[in-house]
Structure formats: C-alpha cells, structure tokens
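Only one protein chain is missing from this complex, and each of the others stays in its spot.
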Amino acid sequence: MKRVLITGFDPFGGESINPSWEAVCRLPDAIGEIALCKRQIPTVFGAAPAAVLAAAADVRPDAILCVGQAGGRAAVTPEYVGINLCHARIADNAGRKPQDESVVPDGPAAYFSTLPVRRMVEAVLAAGVPCACSYSAGTFVCNEVLYALLHHFRGSGVRVGFIHVPFLPQQVETGQPSLSLESISAALQAAVTVLFDE
Amino acid sequence: MKRVLITGFDPFGGESINPSWEAVCRLPDAIGEIALCKRQIPTVFGAAPAAVLAAAADVRPDAILCVGQAGGRAAVTPEYVGINLCHARIADNAGRKPQDESVVPDGPAAYFSTLPVRRMVEAVLAAGVPCACSYSAGTFVCNEVLYALLHHFRGSGVRVGFIHVPFLPQQVETGQPSLSLESISAALQAAVTVLFDE
Amino acid sequence: MKRVLITGFDPFGGESINPSWEAVCRLPDAIGEIALCKRQIPTVFGAAPAAVLAAAADVRPDAILCVGQAGGRAAVTPEYVGINLCHARIADNAGRKPQDESVVPDGPAAYFSTLPVRRMVEAVLAAGVPCACSYSAGTFVCNEVLYALLHHFRGSGVRVGFIHVPFLPQQVETGQPSLSLESISAALQAAVTVLFDE
Partner (left out) sequence: MKRVLITGFDPFGGESINPSWEAVCRLPDAIGEIALCKRQIPTVFGAAPAAVLAAAADVRPDAILCVGQAGGRAAVTPEYVGINLCHARIADNAGRKPQDESVVPDGPAAYFSTLPVRRMVEAVLAAGVPCACSYSAGTFVCNEVLYALLHHFRGSGVRVGFIHVPFLPQQVETGQPSLSLESISAALQAAVTVLFDE
C-alpha cells in the first residue's frame, strides 16, 4: 500500500470556495492500493509550504500531490516545473503580495516535477476530462508550494507534483471556462492511479 | 400535464458525438408536470426543421426546445433570436454549404424566441452551471431550425426556443472550454422546469 | 461624389478613450470619390441615434457608417443585423441601464444592415487587418443605433451599417486582444472604399 498526501487550498481572491479543496475533500480514502491523506492548506506564502511539510512529517507519504485553482484555464493541468520566484498581483490570504522574491534564496532557478506528468495527462484524458501539461505554475502560492517541496524532497524517494484545476461553474459568469466538480474529481482520481507508474 | 418536444442533433463537423443529443437522450421522460418527448434530428439544412415539424405534428407539444452544440462556448446559452440567414463555413451532413441564403424567402429578418429566455438563464445558473443569454445562434443549421420553427408557429400557442451547449470534455484537446455531460443535463432539466413560467 | 456620414462614440464604461472615435477623427476628409463627414456621438441610449439622425438631416449622406468599441473582440467586425432590444449590463453615459426594452415599440425583431457586409470583410482582410462578419451587435447603445437607423431609413436610398472595433493596446492589460490605431484606421478606410459596391 502506497500513501499519497493530497492537498487543496482554501478560497482566495474574493472567491467563497476553492475547487481544489472541494474536489480533494470528496475523494475516497483509497484508490486501489493507494491510500489518500487529504489536507487543506492556506493560500498564504510561507504558511502553505510549511503546512504541507508538517503534514508530510506526520503522514510520511510516498508521494505528495498538491492541487490548486487556476481560474481561466479550461483544462486540468498537471505542472511540469516549479520556479524559484514569488511575484503576486493580488494579496494572499494574509495580505502579503511579494514582488520578485525567491522561494529559496540561492536555490536553483527551477525543479522539474518528480511525478509522471505525461502519464497523468494521458490518464486524465482517458477519463474524458480535458487535460494538458502546463509549463508554468505561475508565481503565486501554488508555484511556491511546488518549488519548496521539490527543493525539500530533492534526492529523497518522495515524489512531488502539482495539478491546477479550472473554476467550478458557480464561480464564473459568462464566457469563462469552468469544469464540474464531478469532472475535476474524476481527473484527480485518474491522475492518482498512475502516480507510481514508471 | 404539459408536453415538451425536445430535440438534439446528430454529430457533425468531424465529431463522433454531439453533446446536445447525448444530454437530451438521457433526460427523464417527465420533469414534474412536464412530459418530455425526445427526438434526434439531422444536422442538415432543410431536413432538420422538417424533422422537428414532423415530430411536432405527431407529438402536438405545448413547447419545443431544440438543443445544439456550440463548440468553443464555455457556457450553456439559451438563444434570444433567430435570423433569416443560412451561411455555412463547413458542410452540413448532406454536404451542403449554403452561402447567404434565406431560411424563408421574404420572411422577416428575425424572430425573438417565445420561450422565457431570462428565466431559463436564471434557472440554469441557480443549478450551478455556467449560463448566459446569447444574441446570436449563428448562421448554420441550429439557427435555421430556430428561425423556421418561430416562423411556422408564429401566432400559435406553441412556444419555441433553442439552447446551445458547449463541447464535452472528450471533444476538446487543450485550452478549449467544455462542460461535463452531467452539467449539461442538469442545465437542460433546470431550463425545462421554467418553460411555462410567465 | 458620394457622401458618407461616419460616426464614433465617446468613451464609456470607465475607459478614457474610445478607439472608434480615435480612428474616425483621424480619417481623411475624402477617400477617392467618397467624402467623409465625421461626428462624435454620445454613448447614451436615445441620445445616440438622435445625434446621428440630426447629423444626417444636416449632411444628407448617401450612406451612414457608425463605428463602436467592442472590447474583447480580436478582429474588426462589420455587423450583419441590428435587433429591437436594449438590455444593458453597465450604465450608459447618462446612468441609464435599460432592461429588455424595445428600440422601437412594435418594430420588427430585426433589420439586416444595408451596407455590403461581405464585401467590407473582404476589403478589410485584403488590407491586412483581422476582420470577420458579426451576427450580433450586442444589446447596448451600438445595437440601438444600428437598429434605429435601419428602421428610420428603411425603404429610403440611404445605406446604413455598423462596424465594431477592438480595444487599443493602451486599454488592455494582458491576455486581452487589441489592435493598433493604425490597423483600425486602415480597416475603416478599406471598408469605406467598398461601401457603394453592388
């Protein structure tokens, strides 16, 4: 039995829900031989990676999959790379808005995800949910979490990755893309299933 | 008990499914006091409105709601108006591609839908599905059906309208918007519920 | 020598400029054998069509081409049809926000533009500017002007039409489409050139 720590964020940017946590908290406790440990983490620079690391110390997972909201995207997007940059256009949930700061001072410019990103994309598409590989996790808290975890677990056996998900239908007005909670949940389940594929 | 004739189209434009018929054929046979008579119609100029009129002669509905695919739209869009124009960029399923033809020679430029479009939009949004009123049903078979039916049933008691629905997730690759079949079905059910509201 | 009355709007919706007037006011006074009479009109329901009609009584044009801003569109879009509906999401410049009102009570649902729309699209594309025919002028002041003029000049020899233009680069932040003032001006000149083609 493998253990996966899977996280979603609390709402931010004026939204009252966050599709990442709505989908994560409804996942089953196990998918096949993979046990899921679910945690909500705050949309706050510094506090978000700290919360994942604390949970990881508790759970001792084989893999960590963080899930976040990417409003405006039309597809579920596993992230290929995290970069060493925090640069916010809007305030996080603690009111902070870092400009051109490093995640890890003197850290390398980027790390590639250690989850099987291409395999995850194929699996989600096969489940009938729109999906594409993304090469930018942005420069907000989502990217900070991805980079910080990849830095922390570099060289360890713990696999780390991130998936961005679209808005839910009730978050958008008109013209903007969204995906139903059912589709997002199906995508996450399909992705989890292949996390330990070679 | 009211009777509603509700139609979806067959696949066109190189697609192997059409979300309009996928959603319509899965609707229940009745929603509250409203009975649903479902029909698939062909994506063919001339044949499509003829098929709806033939079904209407059989069913004798109180209202007709036609549903069609609008690839690229991110929301369910009840149509406000049908115009007296057929102008195709791609061939219909009979290979026809009319250019600047009338639906009804010497007919008026347009008819407004006789379904309660604003009420339908509110009902779909309340069901948690992205929805917006559209002021253009295009110039392909969908618009032809809407205009032809509004022309035929003008002055009668039969209410006529059209709803466009987005692609399903399996129809899109990346970046393009889509909605799950569950969301589209929920939208149609919510819309049907208010068809006879004043 | 033919006379064309060409109009642009004042800024609205929080913008400090309106690309329609910026482009119109920089046009030459004549293009070939076509004289241009330029007027700015207010983005106000009722006052806008009244201003065009007053100018037309003065100028006695052979054709009227109104130009307006369509923020979010990526191409110059000649409008095919005006509908008998005023329905505003934002207030006009007099603070009015009509909901489901007619432009002309008991008027027909719509009029088709009496300018050669397809020819205009070809001419603009040939000038190297992105252009497409639009089948909805919206339900704000632009559509009101188009419908009101088509109604007023129905059966007369005066040709009437409308062109929507994108935002200028300085109006957008990121990700949103825009066109340079040079491109918009080139588009309008190309369109004017073919206004009297059969």
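A few points about this structure:
Note that the chains are named A, B and C in the order they appear, and that numbering of residues resets to 1 at the start of each chain.
Here is the rule we use: contacts are C-beta pairs under 8 Å (C-beta built on N, C-alpha and C of every residue); 3 or more make two chains touch, one makes a residue touch a chain.
Because the structure is a prediction, the values reported are computed rather than measured.
When the full complex is examined, the chain removed from view is found to touch A, C.
Contact with the undisplayed chain is limited, among A:45, A:80 or A:162, to A:80. Screening A:26, A:60 or A:118 against the full complex identifies A:118 as the residue touching the chain left out.
The chain not shown here touches subunit C at positions 74-75, 128-132, 168-170, 172-180, 182-183.
Residue positions on subunit A in contact with the hidden chain: 80-81, 83, 85, 100, 108-112, 118, 134-136, 138-139, in rising order.
One rule holds in what follows: only the chains that are shown with their structure count from here on.
Centroid to centroid, with C-alpha atoms defining each point, subunit A and subunit B lie 38 Å apart. Subunit A and subunit C have CA centres that are 46 Å apart. For subunit C, residues touching at least two other chains: there are none.
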